[in-house]
Each structure stands twice: as C-alpha cells, then as structure tokens.
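Presented below is the structure to which this report refers.
Just one protein chain is left out here, and the rest sit where they should.
Up next is chain A:
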Amino acid sequence: MSQQSPSTLSVGQKKEVSQDAQTFAQKALARAAGCESVEVGEVVDVRPDVVLSHDNTAAIREIWQQFGQELVVIPERLAITLDHAVPPPTTRHAQNHAEIRSFVQEQGIRHFFEVGRGICHQVLSEEALVLPGQTILGADSHTPHFGWLGAFGAGIGRSEVAALWATGELWLRVPESIRIVLEGELPKGVTAKDFALRIIGDWGADGGLYTSVEFSGSGIGVLSIDSRMALANMMAEFGAKSAYVPPDGKTRSYLEAGLERRAAREKDGGTAEEASPSVAESQLFPDDGAAYLATYRYSAFELEPTVSCPHTVDNVSPLSAVAGTAVQQAFIGTCTNGRLEDIAEAAEIVEGRQVAAGTRLLVIPASSLVLQEAMNRGYIQALVAAGAAIGTPGCGPCMGNHMGVPATGEVTISSANRNFRGRMGTTDAEIYLASPAVVAASAVAGRIADPRDVM
C-alpha cells in the first residue's frame, strides 16, 4: 500500500440510504436473472447476454464435451477472439488455435475474431456486442472492462463457461457495491490509469474484493471512452467482481458506430437487428440513496503520475519516487492501455526523439481498428521513426507468451495491468506499471521519467 492518504472518505452515509433504492449491480443482475428485484447477498441464476472466451476456448471445449452434447445451447451468445498468443509462437499454440477454429465452424459461432483482430475486451467493445445494462461473463479476469459502457461484466473460470455453453445459466452472488466519485478534470500528463493505480494503492489489491465498483462524478463524465475503458478494466486488480461507469452521450455514439460495424459484418451471415435493441433503452442507472459499503471521493486536480512497483499492483508510488530507475524494455499495449488515445500520447512524446540506447520500445495496438487509425493519423510512423517495434494486435507479452519476454534481471516499464513475478514469462525480472505517457517518456529517457517534462 502507498503512503498517500485518500483524498476524503465517507463511509455509509446512512441517512441518505433508502430501502428500495438499488445499486447498478442489483438492477443488472435482476435483469439477467429475470427477476423483479434482487437483494445484496442473494444467489441468483443469471442468463448472460454474452459469454466470452479466447485462446482458452479449446480447453473449455474439452470440459464441455463431458456433458455429451453435440451443440452448445447458446451459440448466438458466444464471442470468441484469438488474441492471447497471436500469431502462434509454437506448434502447440498453433494447434490450439486450429482446434478453436474447428469448434467455431461446427457450432456455427458468428462472433468469432481471427488472429490480428485484437484483444477480446477491445474487439467486443468496438463491435458493440455488449450493450448498456447487459451482462457479460467471460473466461477472462478483465471482464469488468465492460463496466465502461454501463454493462455488468465479471470474470469466471473455464468450467463455468463450459457449464454456460451447456445450460445458458450460472449462479452469481449479488455483490455489495462501492462508490467512487471523481470530481474535476485530470491535469495534463495525468490519466485514468494513474487514477486507477491510485485507487488500488490507497485501498489495496483486495480493497474492492467481491464488490461492484460504481463510478460517478463530474470527473468521470469528462473522461474519454478510451479512458473509461482503462479505468473499468483496472478494477480487476482491485479485486472487484464488476465495474460500472454511467452511460452517456459519448457511450451511445461510440456504441452506435459499433452497431453499424456489426451490422455490416453480419450482413451475409445473419441479423444484426434482432440482437440490437436501442442503446438508450437498455441503460441502467443506480438509484439515488442506494446502499454502498463505502464511498471514496477523489479530486482530479490532486492526482499525479503514479507507478506500481514490482511485484504487486498495489505497491504504488508517486512517479517522482521512482524516477531515474533504468529500464531495458518499455511496453505500450494490452486491454488496459493499447488504445488510440494511448498510442497518440506515446507518439506525441517520442515525436522527433529517439528511444534511448540500451532500451527497446514495444508498441502493440489493442485491435486492428486501433492500428489502422493510428496509421491514418501518423502515430505509428512517428513511433517507428523513433525506434519502436510494432506488434500484431493482441495481448503480446502481457502474460509472458511471446513478443517481448524480458531477460533475467531486466526491468520493464509497461502500460499493462499486472506486474506479478513471472507475469511476462521471466521469474527474475521487474515490471513497473504506469500510463502510456510515462512508458513513452521512459523509453526516450532510458529510465523512468515524467511525461510532463517532455510534453
């Protein structure tokens, strides 16, 4: 835990709490369970709108085969992305992908995304496969990501996904909720990632354990969609079951563009309309006076660039405390921070400069759309000119499969979400987590550096 003290804290403002007022999590799970309302702590059987899996789909299929079914009962609700080790680094990985493709074919899965399309959370967001108020359960711990659009997203295990394929439903306990309020606008050089790291540093990696983390406040409304995604995504490292950002006009226009993309993709294969209720109709908002375990309030102007030090995400320090630490590798990418805004910031910082000798900069866009747009705007050209290596959209070295595994004793500064020992594939290597701006500034300096000094 960091030494910083939280800005202000007010726990359980009892007088405002009303009996019937509901949190977002209660409303979303009541909808998913087909009930009028649900109580916190109640266990309900939910029918998720979308079930996510990725490179782990072949392993899930093996479990599912034990049920003796020929066809999964909810093919239209499955979304499968090849992203974790793409293109496959070994024959075994390639074999794994081949098994997944044959499963997709035999089951007639429409929402399947090939090698190079991008990371599951980003791709499903771009394709508007999940809408506000809906529930997505994913065989991936960063499924709280979908809180960016006001959906209930939770990570589950492989056996649970197999059970969903077989039955369409799964039990969930209705979680308690924590409210986090951000007021004001983030200063230049300070990002949603810094805010997320600050929250985790203040309250610990288990500070949000089992809870739905529900954001609100003027500071959330002014965040871009890319930043909202980074924030909700990082709540997995806070122990949260799900996250929630209230949908607004920005959310709706992003999703409407996605629905058009989805309709175009499905033109031959199916009917986008059937799965596309109006975005506005499905939105859910927590009631005033809903009961929260705690309310944490932050002022945006008090936040600063923040770094998470080896080997736990909650080992957080202000950037100034670790500035100067030499880095051999700088990595910008992942479902947390591989989006257009992130690459734009990095490009702005490296433009006209060179990556320091003795340091390598690796940039892996989170999706093919991000890569295309980053090329259109000249960001990729600027990064390559500065000496960056660009990878295929996907997870890259985030979990140590390939494409950027550090050597023993090396230090990486990364825009990812986890810095656990061995996370990037090497036991004795150090990982610092920071915003893409800090990573880019550090790549140029060859040591951990403050982006505000070069912006």
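Simple rule for what comes next: a contact is a pair of C-beta atoms (placed from the backbone, for glycine too) under 8 Å apart; a residue touches a chain by one contact, two chains touch by 3 or more; residues count from 1.
The rule is simple: contacts and distances are computed from a predicted model.
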Identity of the absent chain, which is to be given by its UniProt protein name, from "DNA polymerase III subunit delta", "Cytochrome c biogenesis protein", "3-isopropylmalate dehydratase small subunit" or "Dihydroorotase": "3-isopropylmalate dehydratase small subunit"
Per the touch definition above, residue among A:127, A:140 or A:266 touching the missing chain: A:140
Contact residue for the chain not shown (choose from A:18, A:90 or A:218): A:90
Sole contact to the chain not displayed, among A:224, A:282, A:312 or A:392: A:312
Where the missing chain touches chain A, by residue: 43, 55-56, 58-59, 63, 66-69, 84-85, 90, 92-93, 96, 138-141, 155-160, 162-163, 166-167, 171, 173, 204-206, 209-210, 239, 241, 312, 314, 399-401, 418, 420-423, 425, 427
